[in-house]
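One chain of protein is taken out of this complex; the other chains stay put.
Each chain carries a letter (A and B) given by its place in the written order, and its residues are counted from 1.
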Amino acid sequence: MTITQQAMGIQSPKQTRVRGGQILSYLVLLALFFITLFPFWWVLRTALTSPASVFSHTSSLTPVNPTTQNFERVLGLVDTEDLVGDGVVTSYMSTATLDFWVFLRNSFIVAGTITLGQTFFSSMAAYAFARIKFPLRDTVFFIYLTGLMIPSIVLFIPNFVFIRELDWIGTYQGIIAPTFLMTPFAVFFMRQFFLGLNKDLEEAAIIDGATRIGLFWRIALPLVKGPLLTLAILTFIGSWNEYLWPLLVGRDEHVRVLTVALGIFREQTPQGAPDWAGLMAGTAVSIVPAIVIFIFFGRKVVDSIQFSGFK
Amino acid sequence: MKSLRAVIFIALILAMTVPLTGLAQAQDDVTIRYMLWDNNQLPAYTECANQFMESNPGITVEIEQLGWGDYWTAVQTGFVTGDAPDVFTNHLAKYPEFVALEQLVDVQPLVERDSVPTDIYYPGLAELWVKDGARYGLPKDWDTVAVIYNADMLEAAGIDPAVMDEWTWNPEDGGTFEQVVAQLTLDANGNNGLSPDFDKDNVVQYGFTNDWATAAGYGQTSFSVFTASTGWTYNNGLWGNEYYYDDPRFTQSIQWIADLWLEKGYAAPFADVSGLGSFALFQSGKAALTTDGSWMIGSYLGSEFPVGFGRLPIGPEGRKSMFNGLADSIWVGSKHQEEAWQWVKYLGSAECQNIVGQAGVVFPAIPEATDLSLNVRADAGVDVSAFTLQAAEEGGTFLFPITDYGGEITVIMQEAMDRIALGEVDAETALTEANEEVNALFE
Partner (left out) sequence: MAASQIHIKPKRFILFELLNRLGNNEALIGYLFILPSLIGFAIFFAYPAVRAVYISFLDWNLLTDAKYVGLENYQTLFDDKRFWDSLQVTVLYVLWNIPLQTVLAIFMAVMLERFSTITSSIMRGIMILPWLMPNVVVALLWLWILDPSIGLMNEFLKAMGIGRQPFMGSPDQAIQSIAGINIWRHVGYTSILVFAGLKTIPKSLYEAAAMDGADDLMQFRKITLPLLRPVLVFVLVTSVIGSFQVFDTVAVTTGGGPAGSTRVIIYYIYQQVFERRIKMGMATAASVVLFSILITVTIVQMRLLRSGESDLADYQ
């Protein structure tokens, strides 16, 4: 007892120092959150600013000549032909609209399908790599891993040629195909979790006469549902934000996704001078679905990830 | 969990049977894909396409539009994968490369067959697209460069815009142009650039800015208006194989421009124009004068302050602006070259160019159509004669330096220009070095 008290006594000056350090840590955290959030306000502020005022009052923290016109333009609520008809002065802003609902639907179809396919097939592979013994298993896994390191720029052109040979340019399956069956990241990610699973459960099930497929579907998969959902969301958002590949394969308006539409919207006047106000309105609108999805599942995901060990 | 797995399972099956909704329906008549990068011209060309389809019932024209950067990526990837548009808007900086890669249809035989007049355009425009007797496109529009000024700033400084009718420039002391620029430059204490108390490290309003960040080897809107006015030329002519970036007239002029910000504080420093660019700087009211191309007229008119267009300064060899033109080219891989040619022919005709002229966005290649464009602007109370007078003046223009290796030259020269602009190295040293590297490409 006395020893403990003594220790406490000695600690007291130390503790005030620790408290000071703690306050500092909280302040730094606060600053980091400010830095994280502020640009989002800037997006919104610019989106609500009148296009003519975008470059003046650049340091104003609130919208200048506030208007919802940018959002209306992006969402196609105003007729762009009318804007052009107003006279030459309108040519400083992009007259393109985003056919928002169509592009939104396309983004959902593309990102959703990729997510379902990739998480499922990658999990299957990951389970096999973690739990099933077969010849060349570790070699194949290592080769998968090296796939992470291939610069994606070298994959684009051969893949594009292949998709074209299938006559899939301008189709959903053309955009989806390369990442539908797997990505090295997804396999790597899921394998870590399957490795950490307790083997006892499976061994008990084997004694009960369960097959491998049954083990995977009924026992392993439910046990990793947290990571699985995490991977699903990571994949969904990743595919949602993908730009270059859908730009090459899916420019066609029927299958154009939101990022591509936004990219096309971005650089409308020939050299330089993008329509910032419109672009920011488009950005604000395009990240809403991702945020909604994250709010919907996000909490569950971040709470349920359990890194059961990386091996 | 059970229900979730069921959902995943059903969705997976559904996912594998995604319908081919993206595929265009098979059509009996021919579809021509046409691509352009300027969204502001889309309405005019859509109108052209409608007219064209009315008089050519068997042909459907599909217009695609992409921003400048993505546009060239898409066109080039299209060449490789066989997915390029049948007809596309071509640029002088890009087309020699496409010729070298054998991707453009020579329309000369077709021009002769259909006796298409090529003399209806502004002189020189049609010839830009000819190499060794082969013709790779019909002109659609043109552009020149002029001075753009912030009228409020000129008024505040007591400068009459009429001064631009006669102002002069030379690479030694900058002529009256430099005087005006200095007078328009203000430091934080309100002293202008001519004042002995002028503080060049504390400037709040620059007299001049230009788009140095993309100047590279051509400097269309930045250095070319100065360098060409000394009599300097880029190279030994159309499709030349030797560049003259080490010419003293050139290096001296470049040094004079760089010194505007490095030494004198009259122009916005390089860093300030390398982000959003000189256009944004001008729009934000931080600079009084700039030089830019006629395709930007509409963008400048969107400023919150009154903007005017003035003549270029008169250099040792007179006023000089680059005369640049776009054309429509046919891709060699097009499966419907005859129909594509019909469309190109229509695009190059007075019929379509008048529609484009009436839209008032660019200057069409046919003079009458350009007049229409001028009328539209005059009706809106805008005087853009600084651009058209330049084009009409005897010896007032020079052509885009068309040679091979445009891409390589841009990479080499941009680095050299950046280093000069940053003050890392003087113009003579950097340009002599860069010129050797450029000329080595042609060996």
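Please note the rule applied: a residue touches a chain if its C-beta (ideal position, glycine included) is under 8 Å from a C-beta of that chain, and two chains touch if they have at least 3 such contacts.
The structure presented is a predicted model; accordingly, all values stated were derived computationally and were not measured.
When the whole complex is considered, the residue among B:T46, B:Q76, B:Q358 or B:S385 that touches the unshown chain is B:Q76.
Touching residues on chain A toward the chain that is not drawn are 7, 11, 14, 18, 21-22, 25-26, 28-29, 32-33, 35-37, 39-40, 42-43, 46, 55, 58-59, 121-122, 124-125, 127-129, 132-135, 137, 140, 143-155, 157-159, 162, 177-182, 184-185, 187-189, 192, 211-213, 216, 237, 241, 243, 259, 262-263, 266, 274, 276, 279-280, 283, 286-287, 290-291, 294-295, 298-299, 302-303, 305-311. Contact between chain B and the absent chain runs through residues 72-73, 76, 79-80, 97, 100-103, 213, 268-276, 280-281, 284, 286, 407-408, 410-411, 414-415, 418-419, 421-422, 424.
FYI, only the chains that are shown with their structure count from here on.
Centroids of chain A and chain B (each the mean of its C-alpha atoms) stand 36 Å apart.
Within the complex formed with chain B, the chain A residues making contact are 51-56, 58, 80-81, 84, 87-96, 109, 112-113, 116-117, 120, 157, 160-161, 164, 167, 169-174, 176, 180, 217, 221-222, 225, 247-248, 250-252, 254-255, 263-273.
Across the complex, chain A is touched by residues 1, 4-5, 8, 11-12, 15, 18, 20-24, 37-40, 42-43, 64-70, 73-74, 77, 80-83, 211, 214, 277, 279-280, 283-285, 293, 295-304, 359-361, 376-377, 380, 382 of chain B.
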